[in-house]
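Here the complex is missing one protein chain, while the rest keep their positions.
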Amino acid sequence: MDGSAIDPRLTRRDVLRRVAAAGVAAILPALGPEAARAQGTLANLGPEEAVDATLKRLFGSRPIKDGSSVIKLELPLIAENGAVVPVTVEVASPMTAQNHVKSIYIISDKNRRPLNARFNLSPALGQASVGTNLRLGESTDVRAIAELSDGSLLMAKREVKVTVGGCGG
Amino acid sequence: MASEIGRVRIRIPSSIKSGDIVKVRALVIHPMEIIQRKDGKVVDKNYHFIHKVVVTYLGRELAQFETTQSISENPFFSFSFRATEPGPLKITFLDTHGGKYEGTTDIKFS
Partner (left out) sequence: MTRSRLLGVLWGAAVLGAAAGCAEMDVNPARRGLPPTPWVSRAVPEATGEVKTLPDGKRQAVRYPGWTTADFGRFRTYAYDDARPDPTPTRVPMPSIQGDPKKGRSLFLARSVGPCTGCHLIQGEDVWPAGNVGPDLSTYGDRNLPDQHVFNLVYDSRHIYPRTTMPPWGTVGLLKPEDVVHVVAFLKTQKSPVPPEKSPDRNPETRPKPVGFGDNLDPTNNPAVLRAEAAEAAWSKKGPQGKACADCHAGGPLPAMKGVATRYPKYVKEHRRVMSIEDFLAVHAPATTGTSMLAQSPANLDMSMLVKMASNGMPVAVDLDSPEHRAAYLRGQAGFTRKVGQRNHACADCHTAGGGKGADKFLGGRLLGNVENGLTRHFPTWRTSQSDVWDMRKRMQWCMTPLGMNMLPADAVEYAELELYLTSFDRGKPMDVPGMRH
């Protein structure tokens, strides 16, 4: 069940070849600088920006509708520290070829680079449900934005307060 | 910690039936290097973090996550997928230094 480290000297071309061989069904639009494709340098990470700029860059002027009736966004109300904040997002969807969730974006408003991750999904999953642990710089709203197969955008958001000790921490 | 980078652990339910939606939990040991500041300015370097996670099942890609340095150290991911046939579920983690770490678990029906 365990994996082990593959030789890190594998070149990027090898990596791309392997991914292509797995048969990527759909080519998703490039995220832009946020998700460094192969490098972690500042140029690839993109600028520090306010969340409004991030949203504009990701979605342009596309309307983002309230998705709280179909998106279950779970986060602690108070995070014991900002280093590890568990989040799960579940979007109610039939996950058919005609009607499925293409991507789930997780965005933390007050982070210097607000986008935490983009989860790109396929109908074969059968359910649009993902989770991870976030790093939050400070107390912030965290949003989950679901992009559906018809291009529409739905959003749910929650406030997370990051706490700290009263003495040394 | 450096010597453990890339250790992967995957967990699936102990009992799976054909057609079930299966919840998968995965963790990989990785520093997910935080952006450093010196004198108020960001230090430019090639930060070491996982930027992509690829999930394949029976050789087909099911999902692909684009991740950033604002995912926690020793990143954890969970997702659900429909188990249609017995066979391998593979999760591959790619980092910004060319590292590639894989874990595979066999889906069996009981």
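We just call them A and B in the order they show up, numbering each chain from 1.
In this section, a contact is a pair of C-beta atoms (placed from the backbone, for glycine too) under 8 Å apart; a residue touches a chain by one contact, two chains touch by 3 or more.
Fair warning: this is a prediction, and the values are worked out from it, not measured in the lab.
Residue in contact with the omitted chain (choice from A:41, A:99 or A:163): A:163. Hidden from this view is one chain, which touches subunit A at 76-78, 80-81, 83-84, 86, 139, 161, 163-169.
Residues of subunit B in contact with the chain left out of this view: 4, 7, 9-11, 25-27, 29, 72-74, 76.
Operating definition for what follows: only the chains that are shown with their structure count from here on.
Remark: subunit A and subunit B have CA centroids separated by 13 Å (rounded to whole angstrom). For subunit A in complex with subunit B, the residues that touch the partner chain are 1-6, 8-12, 15, 18-19, 22-25, 28, 31, 34-42, 45, 48, 83-86, 88, 108, 111-113, 115-122, 124-127, 129-136.
Residues 5-11, 21, 23, 32-35, 42, 44-49, 51-52, 54, 56-57, 59-73, 75-82, 91-92, 94, 96-105 of subunit B are the ones that touch subunit A when the two sit in their complex.
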